[in-house]
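Just below is one structure, and these are the notes that go with it.
Every protein chain but one is kept in place in this view of the complex.
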Amino acid sequence: MNHAILILTLLIAPLLGFAFNGLRFRSHNAYLAGSVATAASFISFLCSLALFFQLKDLPPEARHLTSRFFDWIVVGDLRVPFGFTVDQISAIMILIITGVGSLIHLFSIGYMSHDERPSKYFAYLNLFLFNMLVLVLGDNLLITFVGWEGVGLCSYLLIGFWFSDPAKAAAGMKAFVTNRIGDAGFLIGMFILFFTYGTLTYSDLLQLIPQVVESTWTGPLTLAFLFLFIGATGKSAQIPLYVWLPDAMAGPTPVSALIHAATMVTAGVYLFVRLSPALIFAPHAMEVIAWTGAATALVAATIGITQWDIKKILAYSTVSQLGYMFLAVGVGAFGAAQFHLMTHAFFKALMFLGSGSVIHAMHEEQDVRKMGGLRKYLPITHFTFVLGWLAIIGIPPFAGFFSKDEILWQAFSSPHGSKALWFVGALTAACTAFYMTRLMALTFWGKSRFGKDVHPHESPPSMTIPLMVLGLLSVIGGWVGIPHVLGAVLPGHPSNLFEGWLKPVIGHVAHHEPNVIMEWALMGVSVSLAGLGAWFAYHNYLVQPNLPKAVAAKLGPVYRAVANKYYVDEFYDRFLINPLIATSKAIWLYIDVNVIDKVTYFAGDLVSGLASFAKTVQNGKTQSYALYMALGVAIIMTFVMWRG
Amino acid sequence: MEIQFGLIDFLLVAPAVALFVMSCVPLLIKVMRGNQEQNTMATLVYAYTGVFAAMGFCLPTIGATRTAFEGALVFDGVSAFATIVILFCTAVALTFARDSQSTNPKQFTETVFLMMNAAVGMLTMVWANDLIIVFVGLELFSLCLYMMIAMSLEEKVSKEAAFKYFILGSFASALMLYGISFIYGTVGSTYLPELLSSTQNLLATNRLFLLGFVLLIVGLLFKAAVFPFHAWAPDVYQGAPTPLTAFMATGVKAATLAFFLRLVASQAFTVERFWPFVDVMQWMIVLTILIGNVGAFRQRSLKRMLAYSSIAHSGYVMIGMIAAGIGGASMLGATGVMFYIVSYAIMTIGAFGVLHMLEPRPDSDLTVEDLRGLAARKPWLALALTVLLLSLTGIPPTVGFFGKFFLFSAAVKQGLIWLAVWGVIGSIISVYYYLRPVVAMYMEEPVIAPAQVNMRPLSYFAVSFLALLVLVFGIASEPLYQVVLASVAKVF
Amino acid sequence: MLLSLLIFLPVLFALIVAMLPEKVIRPASLLMSLLHFALSLVLFYRFNPSSAGLQLIEKTPWLPTFGVNYFVGIDGISFWLVILSTFLTPLVVLGSWTAITEKIRSFHICLFLLSSAMIGTFLALDAILFYAFFEASLIPMYFMVGVWGGARRLYATMKFFIYTMAGSLFMLVAIIALIFMTQEQLGTMSASIPDFYKLQIPFVAGDLLNTQTILFFAFALAFAIKVPMFPVHTWLPDAHVEAPTPGSVILAAVMLKMGTYGFLRFVLPIFPLAAEYWAWLFMLLGVIGIIYGALVAMVQPDIKKLVAYSSVSHMGYVMLGIFALNIYGVTGGLYQMLNHGISTGALFLLVGMLYERTHSRQIADYGGLAKVAPIYTIAFIIVTFSSIAVPLTNGFIGEFLILLGGFEANKIFGGFAVLGVILGAVYMLWAVKRIFFGAPGKLVGGGGDTGHGGHGVHAGHGHGHAAHGSHDDHSGLDLEIGAREMFVLAPLVILIFWMGLFPSDFLNWSKASLDHLVQNRTNYQLNVEE
Amino acid sequence: MPSTETILNVGLTHYLALSAVIFSFGMIAVLMRKNVIVMLMGVELMLNAVNLSFIAFAKESGNLSGHIMVFFVMTIAAAEAGVGLALAVAIYKKFHEVNIRFFEHLRG
Partner (left out) sequence: MLWDAIGFYGMALFLIFFALKTITVPNPIHAALYLVLTMIGLAGMFFNLGAHFIAGVQMIVYAGAVMVLFVMVLMLFDLKAEIRSFSRGLLSGALKIMSSALLVGFALGSAGSSVAILDSSDTAPTQIDVTRQLGVLLYTKYLFAFEVLGILLLVVAVGVVAVSRMKGGTHAQH
């Protein structure tokens, strides 16, 4: 089939689903709405598959299918077609998006079956899908930006889906506004690129930049990437703009799975992987990205340790994992970043859906302190969750192991990497293992701590099937990217398929000769660190449940700081938001009302004052008037006689 | 000595004769009827006959330049134009006078008589080609006005107004006369052409002439209410019966400014020795615009507000006068002045006309609050007043806009941009007070006991006609401008 | 003939309205305004978008002595603004169906006269004619605010009138100066704008008192007040808050455009050197306006005031774009004018619909409206997205191009202007959150102000579900919009997406003119095509 | 100090000086007296002073229009006096006083 039609179908299907559900938004029929939405999503998935296979049949260098539907903006030198490209990166992305998306849609049917307005929910979900596809398919930065903002918008709508709760509505707004801060950076980055290189189309940019970079100053390029990175920090929840993501958990859990774990938040990573052939010419930007990613990974992981809300833990985990991806981007391991993006999509979606299943079973209870021992009530959920857990903490041969290990190795060995980066990454891995194990321990294992009136039950098949599929993917998803060192010893010598697939479209930094022994060693270190973390958590929360409290008490202020998320929200409130509001009020009341208006009033008052004076002068006395005349004559005369 | 004038001279002054004769008719009838007022309508018809006959007599003289009585009177474009304006104002003011509570019904005959003869005085002034005749005309209409104001049925302030006007007017006349005496002494004649031809020379050489010329102008500035000779205007305009105020504000100014234009045509302002006066005059204009607008700013009384605003308008028109005087493109200034005279006459007399219709008693002093809710009760009257006020503000498409446009054009062309800027500032201030009545009429709740509206059909018709005229000339100003252009073309 | 018809047909309509019986005024007005709109659509057939010159010229001497003509014509810059004006009139008629209950006749007369003056302003090619229409448009608006406005309407309408008048009178003096300049330089006096373009006005860089700079500022002041730009904007919130819904709509959607249109028609082409020299100032003020308007809008307790300040912010974008003096900025500026017309117009309509039902514009009185009025909410949110420039809505195209242009012209200003994108989202979404989300507010869940008790109802804050279902039974206030209102909003919503998705459909009509304007900025001439 | 001859040779200047002095007296009366009738007298004085200068100039130039002027001015002055006094009478009937300070109602 013609790829244009496929792309069109791919895009239109969710849009039609959105239209269908959007127009009957009052409907309460979750099954109809969900089926339609899922079908739409699934059609897209099929299209994605078709496109993927079409792409696969092409020679590696020619693997891009572009179709431009119409010229969107044509002004001056700016010519933005409404064009979409499927290439190696976007093919992976659309597969993830539509694949995981379809599963999550399916999961949602069960999850939202008791909601008041399921149609609206599915409409939003389809709309999100559309926007996300636009984002990854866009063949120029502006179309990407369309999707970029569009997904933010859907995220806003979905986070605030239960808008009656002011906190949830506020969370939606926070998400959108924080994203907007990033978007502003994105815009500026785009402007710089456009005015430096005269185009916004990826293919042109990536072709042009390596050519001109030798002869021109790369300052604008670095600056552009830094600004684009601001955009990415917003969208992908990196320091300093990560604060919205934990709050975004206010939305329905499948939304968290789809948007805030699997797809949307990885848009930043996608963008940098997409631009990686140019990024490698901006090493300073890469350094900033790497360190921001590493710092985010560690900070979020430590916060995750202290959280009690199951979704919040997962949210911080997401932030942390996204930090990994940016670490990868920063050290030039673009393939690894994209790889981790994919595996993370599998296991994090899985865990979010699993948590959704738990929450669903627990009647909207999210506090892990009130759970425990759910293993026996929710066997399927538990089982799949375990798979996800193993994947995220990086136990071989689960998916997360390969991708995370790749990142850590690159952080260590890449010319852009350093031991410090590796150390932070490894430390994060330990923390990850700790808090994920803690989550498992508190939720599924141990004794149940919930009340008598709660009767957890396993979710319906529409919810468990996605869990199982994702569980499977969490296990095998990583096998497409087996590192060379590992591949060398495995039977059949599987090569790194994933990297091979991406190779033509990502940037490459010059590598030293791989040090096989070192790689093995580090792999061992990271796995053992993960094991250590997991064991420690297991010990703390199951063997000696009182230990955490003692530790917390002992650490005192440090613990409180971590538990309160380092007071970042408070810091923003105190030093950013409140001053902004206070300033605005001050501006309004003092500048607008008291200065500008007063100035105009002053003009009025001046006239009014003059009017009083005129009235005083006009005192009604005939002889005063005569005096004015006489004085007037005298003055005129004096002047005329004197000057004339 | 040979008598050098004939029938033609009498034909030329026929408008004045017609006015006088027809003014006497009702008076004679009254006397013959044993001092009994006759039907005011009949009186008015006689008066109309006089005024329209005068207009009819005036029409043939348009376009020609003639002198009469051995050059004592001159009939040129300016005088013909001013004559028409004055007669028009007289006719309208007569209509209002009949319908007004303060001039009717007692002694309406006398009022008509005085008013028509005031018109005679004004005509005399615009025709005059000799300072003596100017003075006589000026005194004639001044005296008529003093007495008419005093005849108002309003008890207290009209007498005060009359007396103030009288004292200050006499004072100004005396000053002017003093100036005339110096002019006479230095020129050796009071004959205007002789004066004008020697003005430039004498101004440069003779201080006494300078003094006289300035005093003469002071006298005119008094009549035109220019700062600092404006102080009488608010008090007198407020105290006078409204129809008379309308007459005063328009007719007197038309006559005075027409004569002023003649003086200015002498190019006196171009004499270097006279420049200080031109400078002072510019400052006076600025202050006039300011004091007029600022004074009107906080007036409660509508009449007083309009009085102050008429001071401001004098300031605007004087901008044109200066522009006409300083040489160069003086035509622009002159046409600006003439156009403004007619536009100002139409809108001012209309605005006062509406006011008088709203005055239920002779002593009503209408305030802005009294207009509340008028739009609901008398929509067309309110609309007429709105149009007139917008025209006074100078908003297109009204004739007031073009009046200002021509004046500012003249100022800009002549490099008097700062005067134009002050004119603009004044106009901005004026927006506030001109729109306050509109606000009251349309946007405020009606008063509980609304004042009776004096809906006499003739006044109503006149006011509507004037409002319509404001719009018509506002949209089609070119024909009027061509007339004005033709009228000043021969003089400048 | 077509253009004159467009200008003066509303006058005829006004006369017809004056004579119709009270009952049929509304439908008749709707019909007539639709007719007018249909007539304006004829422009699509008559207008040649590939030409940058002035088209459909009509020229009749008006005041030949001063070279003043009745001279109208259209080009790509005015084209859309005319359509916008005619497009909005039927919507306003329909939107005011129940909002205006008193003096219906006068209201519609005002509306038609206003429409005439606005279209005249956009079509006039003679400076004096332009000025006449520019000023004349004040009067109906003045009445609209003053007669049908809110509690402080008198203050607001006076402020509006005096402010605007103050600026434009200085412009009049400048126009006069230009007319005389044509006499000196071209031999004949002419007030026609294409002749003004031919003038070489002396300019000295770095000197404040040179002819071009002074005239430039005289024009710029008049238009800046109309726009309104930052330090002279305070009339706008007052006028908007007090104006009745239709007044606000017209004021925001069309009348503010007169100012920006004036910049494009007069200021840039006639004073190219001064405009270039002082562009930084106007860009700076534009940026200040963007941020300042947004900040102040953020803390407004009154919805309408919020929208009004958002107008200040949006018009700041337009100014930034215009004074970027490049094709992106100017195109974006023009587009943003249309966007602002549609989105802010729609916002005012929406606020008006709400106000009509509850008689409150205080944000604090609302909350949780999304539950009781979902369609209204959807419409509001769509318009909000347009207003905060979410891609694929019209707002994005305009803001993007403006920011692009602004960034090209000046990196610092462009960078700061981008902050407006953030703040825009903050104030609009915050308002949306407070109005539509959260617990039902005083006027939403309970009895409202309909008489008994007055103050809020039991519906406890924080218990989102407590008030559910209580709206339709007890309050008597049906806050959901009806079919008529949907008809009003539908075209706007459609346009929001149409303009966002296919901007070329719109920009192609203006492209030639805008390209011409930017490319020949220092020597701008317009062909007059007979 | 003017020379004796200038002082003794009485001419136009002397008459003008005298007229100016009387004129200023008239002015002062108008400006300063409170009784309206005396103010009227002041006006009369001013007019008479002007007449004097007219006649003086007329003698100097031999042009007779000065005489005409004076003739007219006298008539007008008489008329003015009549009007003024009539007004005074009207006022007196109302206030029983002719002091100028009663006329301060119209103001502001």
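In this document, chain identifiers A, B, C and D correspond to the written order of the chains, with residue numbering beginning at 1 in each.
Assume contacts are C-beta pairs under 8 Å (C-beta built on N, C-alpha and C of every residue); 3 or more make two chains touch, one makes a residue touch a chain.
Just so it is clear, the model here is predicted, and its values are computed rather than measured.
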| item | value |
| --- | --- |
| Contact set of the excluded chain (shown chains only) | A, B, D |
| Among B:Q36, B:T205 or B:Q452, residue touching the chain not depicted | B:T205 |
| Missing-partner contacts on subunit A, residue numbers | 621, 623-624, 627, 630-631, 633-634, 637-638, 641 |
| Absent-chain interface as seen on subunit D, which is shown | 7-18, 20-29, 31-35, 37-38, 40-42, 44-45, 48, 51-52, 55-56, 58-62, 64-65, 67-68, 70-72, 74-79, 81-83, 85-90, 92-94, 98-101 |
| Absent-chain interface as seen on subunit B, which is shown | 1, 3-5, 13, 16, 20, 27, 68-73, 106-107, 110, 113-114, 117, 120-121, 124, 128, 130, 132-133, 136-137, 139-140, 143-144, 147-148, 150-151, 153-155, 178, 182, 185-186, 188, 205-211, 361-363 |
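Here is the rule we go by: only the chains that are shown with their structure count from here on.
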| item | value |
| --- | --- |
| Contact-richer chain pair [A-C vs A-B] | A-C |
| Mean-CA-position distance for subunit B and subunit A (Å) | 78 |
| Distance between chain centroids, defined by C-alpha means - subunit B, subunit D (Å) | 27 |
| Overlap residues in subunit C, where contacts from two or more other chains coincide | none |
| Residue list for subunit A, restricted to those that touch at least two other chains | 615, 618, 620, 622, 626 |
| Residues on subunit B engaged by subunit D in the complex (per definition of touch) | 130-132, 135-136, 139, 143, 146-147, 150, 155-157, 159-164, 166-167, 170-171, 174, 177-178, 180-182, 184-185, 188-191, 234-236, 238-239, 299, 304 |
| Subunit B residues touching subunit C - in the complex, by the definition given at the top | 390, 393, 395-397, 401-402, 404-405, 408-409, 412-413, 417, 420-421, 424, 427-428, 431-432, 435, 438-439, 442-444, 477-478, 481-482, 485 |
| Residues of subunit C that touch subunit A when the two form their complex | 159, 163, 231, 233-234, 292, 295-296, 298-300, 326-328, 331-332, 368, 370-371, 374, 378, 385, 390-392, 396-397, 400-401, 403-404, 407-408, 414-415, 418-419, 421-422, 425-426, 429-430, 432-433, 436-439, 462, 464-465, 501-504, 507, 515 |
